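Note that this complex is displayed minus one protein chain, with the remaining chains in position.
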Amino acid sequence: MIAVSILNRLIMAAVTLFGVAVIVFVLLRVVPGDPIAMMIAPGASPADIAALRAKYGLDLSLTAQFGVWIEAVLIGDFGTSISLRRDVLELLLSRLPATLELAFAALIVAMLIGGTVAVIGTLFRRTSLEPAIDTTNGVLLAVPDFVWALALVLMLGVFIPVFPLSGRIDPTLSIDFVTPFYLLESLVRFRFDVFFDVAAHIVMPVLALALPLATVITRILKETLLEAMVQDYVLLARLKGMSETRLVLQEALRNAVGPALSLTGVQFTFLVGGTVIVERIFAYPGIGNMAIDAVINRDLPLIQGLVLVFGSIFIVINLAVDLLAAALNPRLCHG
Amino acid sequence: MTENLLTVANLSAVSDREDGVPVLRDVDLTLRPGEVRGLVGESGAGKSTIAKAILGILPRTVRITGGRIDFKGRDLLVMKPRDLRNIMGSEIALIPQDPQTALNPARRIGFQLADGLRLKRGMSAKIAEARALQLLADVQIRDPDRIMKSYPHQLSGGMRQRVLIAAAFAVDPQLVVADEPTTALDVTVQKEILRLIRRMQEAHGTGVLFVTHDLGIVAQICDSVTLLYAGKVIEEGPVRDVLETPQHNYTKALIAAGPRYDRPDAGLEPVPEAVFRELRQEIGID
Partner (left out) sequence: MAEPVIVIAPATKPPRVPSQLRGLLAEQKVLFGGGFILLLVVIATLAPLIAPKDPLEQDLMLGSLPPAWLDGAEPGYYLGTDDLGRDILSRLIYGSRIALLVAFASASLAALIGTVLGLLAGWYGGWTDRIISRIVDIWMAFPPVLLSILLVAVFGSGVHSVIAAIVIIDWTRFCRVVRAETLAQAQLDYITAARTVGFPRFRILTREIFPNIVPVLIALVSLEMGIAVVVEAILSFVGLSVSSDTPTWGGMIAQGRQLIHHAWWLLVAPLIALFATVLAFNQLGGGLRRALDPVLKR
């Protein structure tokens, strides 16, 4: 049963990914601007232009181009970036880790903040603290990552300048990274000077991405926690003399976390999408920032690669959410 | 009076939700150590309110307006929260109504059984587990090892109720409040569960307040009975007396209405409207 449904989901994911590929491909062939026009030197002969077109496969028919392209994509050949003149796969691999580090750090921070506020709200239910939490959270729910990012720039970058405003690391620091995961690697190698610098750079983009998600988690988790707290098993546990904190953390949380977790998964895709603009605001060298440049430069091969990567991340997240939900529910894995 | 385990005296309460409608009217009730007392009435008669008042878990909409609930000579209604917490789940335990919702779906049975032992008896995890295993055997669960590691959804309703009975008697309480523990179960399972409660109660010498709407169940398991209508005690006494020589017309009508505990073929006559009119007049409603 479970194997079948996993297989089913995998097939659906593949179909979706193929759909994404087709749409990206078609969309970019109807772009009015000619990408070749941007790269030719002034005074190039028609023969030179034709050679360039042939080099990037732009002289073939649409279907033929798609065939060539999809075949190449399947073996990991995304072509050469027109604006950066480098292999697209190589570019993606060099930039993706920075974005992944950012996104996962934001996810963890969001769950910590959202979970903590929800638990505090539940512990202080029916006190004057509860409406304060609810109202604040309700207002903050409306704040998108774009606004958070700029508000953080003002608050923590300008008015009280505690964190650097842009980049991923102070370029004067001397360290040769073996992996592209700066945060993790500096920690594992006990280079705390580097770790704190990388961490300081990532704080604001992480918060900008995490806070919108945290408010959503707080709202849904608090709701399910309050629901669980009036169940009979909580009543019995209370009669057994469990403290209120333990009631919330041990009895209610485990049953309440399911809906919050699957919602978090869905919202995580939005968080990943948000990296595009947040990376731009903080000049953070991830694939999101690169994507905006690619679009402005009409760099077709790079755009295709980027959208496929984003699409794959989205699809993988959705898949992971489904599997996680199944694994966490004792009913499904022992049924 | 000191020999009583539980004495409820002149207990009155109103519902704030329905503009101060009385839900309990001067209720008196006693329970001796080792006695099983049935608390009977239709839904809304106030039997659950009494049970909840004893356990200190009344909903916020119900307000107690007078009376006392003495447990071993101390009034639970005026006791400090800390003392109450020490008594609840230790000297007073609950067998809940619906075994579906009374076990935490996300935790294994073994841990849930051991909770009370660890929190109230200060046992180590290991000792508590051994004791829990013994308890499961006591409530006639075969293969207790497997059940300990199971999640609630893997058990039938009857099994879950056995687990909850084991959990209630685990801490050796002096009073067990059983809140309609068989209503959610199949009729066939009901009988076994009733017998089990009676056996556990006798083995531990526990006083049981048995809340039910079924006089047949009272006949099977209880020593004494208190009958409620609209929050007022209508009749009270040893089961045999009340069932064989009922004083009140309402009691008579109820006995006639239910399948007879002694003659299963008779009964099933509805309670006449006149009896209700008489009741309402007596209590002073309308």
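A and B are the chain letters, set down in written order, and residue numbers restart from 1 in every chain.
Throughout what follows, a contact is a pair of C-beta atoms (placed from the backbone, for glycine too) under 8 Å apart; a residue touches a chain by one contact, two chains touch by 3 or more.
Bear in mind the structure is a predicted one, so any value in this text is a computation, not a measurement.
Novice: List the neighbours, among the chains on screen, of the chain that has been left out.
Specialist: So, taking every chain into account, the missing one touches A.
Novice: One chain isn't shown here. Among A:Val88, A:Ala118 or A:Ile303, which residue touches it?
Specialist: Only one of A:Val88, A:Ala118 or A:Ile303 touches the chain omitted from view, namely A:Ile303.
Novice: One chain is left out of this view; which of A:Val73, A:Ile133, A:Val248 or A:Ile277 touches it in the full complex?
Specialist: Considering all chains, including the one not shown, the answer is A:Ile277.
Novice: Among A:Leu84, A:Leu100, A:Leu150 or A:Leu226, choose the residue that contacts the chain missing from this document, as touch is defined above.
Specialist: Spelled out, the listed residue whose C-beta touches the missing chain is A:Leu150.
Novice: Who touches the missing chain here, A:Ile169, A:Val216 or A:Leu236?
Specialist: Going through A:Ile169, A:Val216 or A:Leu236 one by one, A:Val216 is the residue touching the chain not shown.
Novice: Extract the touching residues of chain A with respect to the undisplayed chain.
Specialist: Within chain A, the residues that touch the unshown chain are 12, 15-17, 19-20, 23, 27-28, 30-32, 138-139, 141-147, 150-151, 153-154, 157-159, 165, 212-213, 215-216, 219-220, 263, 266-267, 269-274, 276-277, 280-281, 288, 291-292, 295-296, 298, 303, 306-307, 310-311, 314-315.
The rule is short, and it goes like this: only the chains that are shown with their structure count from here on.
Novice: Roughly how far is chain A from chain B, going centre to centre by Cα mean, in whole Å?
Specialist: Each chain's C-alpha centroid was found; their separation is 54 Å.
Novice: Help me check something: in the complex, which residues belonging to chain B touch chain A?
Specialist: Touch residues, chain B against chain A: 55, 57, 85-86, 88-90, 92-94, 96-98, 101-107, 112, 115-116, 119-120, 150-151, 153-154, 164, 167.
Novice: Could you please specify the touching residues of chain A with respect to chain B in the complex?
Specialist: Answer in residue numbers: 231-242, 250-251, 254-255, 330-331, 334-335.
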